[in-house]
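This part shows chain A:
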Amino acid sequence: MSDYNFAYLDEQTKRMIRRAILKGLAVPGYQVPFASREMPMPYGWGTGGVQVSAATLTPEDRFKVIDQGADDTTNAVSIRKFFERTAGVEVTEETEAATIIQTRHRIPEAPLSEDQILVYQVPIPEPLRFLEPRETETRKMHSLEEYGLMHVKLYEDISQHGAIATAYAYPVKVEGRYVMDPSPIPKFDNPKLADCPAIQLFGAGREQRIYALPPYSDVVSLDFEDHPFEASKADHPCDLCGARDSYLDEVITDDRGGRMFVCSDTDYCRTRQAQGHLGAQLAAKQEGAA
Partner candidate 1 sequence: MIELDDVSKTFTLHNQGGAVIPVMERAGLRVARGECVALTGKSGAGKSTLMRMIYGNYLAASGRIVVGDVDVAAATPREILDLRRHTLGYVSQFLRVVPRVPTLDVVAEPLLALGHGRAEALERAGTLLTRLNIPERLWQLSPTTFSGGEQQRVNIARGFAHDYPALLLDEPTASLDAMNRETVLCLVEEAKVGGAAIVGIFHDESARARVCDREIDVSGFTPGLT
Partner candidate 2 sequence: MTPLLQVRGITKYYGARLGCRDVAFDLYPGEVMGIVGESGSGKSTLLGCLAGQLEPDAGEVLFDTRADGPRDTLAMSEPERRMLSRTDWAFVHQHARDGLRMGVSAGGNVGERLMAVGARHYGDIRSQATDWLGRVEIPDDRIDDRPTAFSGGMQQRLQIARNLVTGPRLVFMDEPTGGLDVSVQARLLDLLRGLVREMGLSAIIVTHDLAVVRLLADRLMVMKDGHVVESGLTDQVLDDPQHGYTQLLVSSVLQV
């Protein structure tokens, strides 16, 4: 054990954050202000998510961190190590084995359960911000449910691109009340927000906001009747595990235009490969080696 208080933050701070989380759960989609602390990492590296995780972790938890779906990026590794060291909790890369998953920009492919908490890192929590820069005005718009502006943004998308071009941070309406930014997850993940058995918590450190979705919340992606929401992804199977249902990253493999599509959720891909699923490129490679 280290000389840090459990999970780095002092108990008073964790209580303060827990109160914000409980309030957020009680008013789904509502942005609760909280006194965000300085964390030993820069803003934009997940300080909001880290504070929410710190306030949520117990010594019995098993902790997983993903960054764009991957467990092995710098950001994910350092946050995982941070809590390994300051909280001494067990860590894992397996989605099913984790009790708390902190994530940046993805929802895991494997279905979540009631025993799990998903913690999102949020850069800009206010979905109306790009259209209305005044905080006083956006707060009023939320409190009065004046969300016409949100559709103006989608209208602009269609008028300029022929379709809703917003591909990530796609706005949703929660429980028929608050419009919420789901953090910059791809819109492919939006349907997973809804009716999810796990608790979903969102932390924005720089903007000092926490919001939440209790289990099985009603979450609807905004759209038009004649331009319905579509959860799109690259039209390709994973080149490593052959999955057709997962969100893919496009990876450039050489300077001659070579590329491959791979699951962004590394745990999902690895698990499938272990079960014997083979993608096109991996199969070709194995054949070449044999």
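In the analysis below, a residue touches a chain if its C-beta (ideal position, glycine included) is under 8 Å from a C-beta of that chain, and two chains touch if they have at least 3 such contacts; residues count from 1.
Keep in mind how these were chosen: all candidates are chains of the complex that A comes from, given by their letters.
Since this is a predicted model, take the numbers as computed values, not measurements.
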{"item": "Touch assignment for chain A within the complex, options 1 or 2", "value": "2"}
{"item": "Residues of chain A that touch candidate 2 when the two form their complex", "value": "131, 140, 144-146, 148-149, 151-152, 155-156, 158-160, 223-227"}
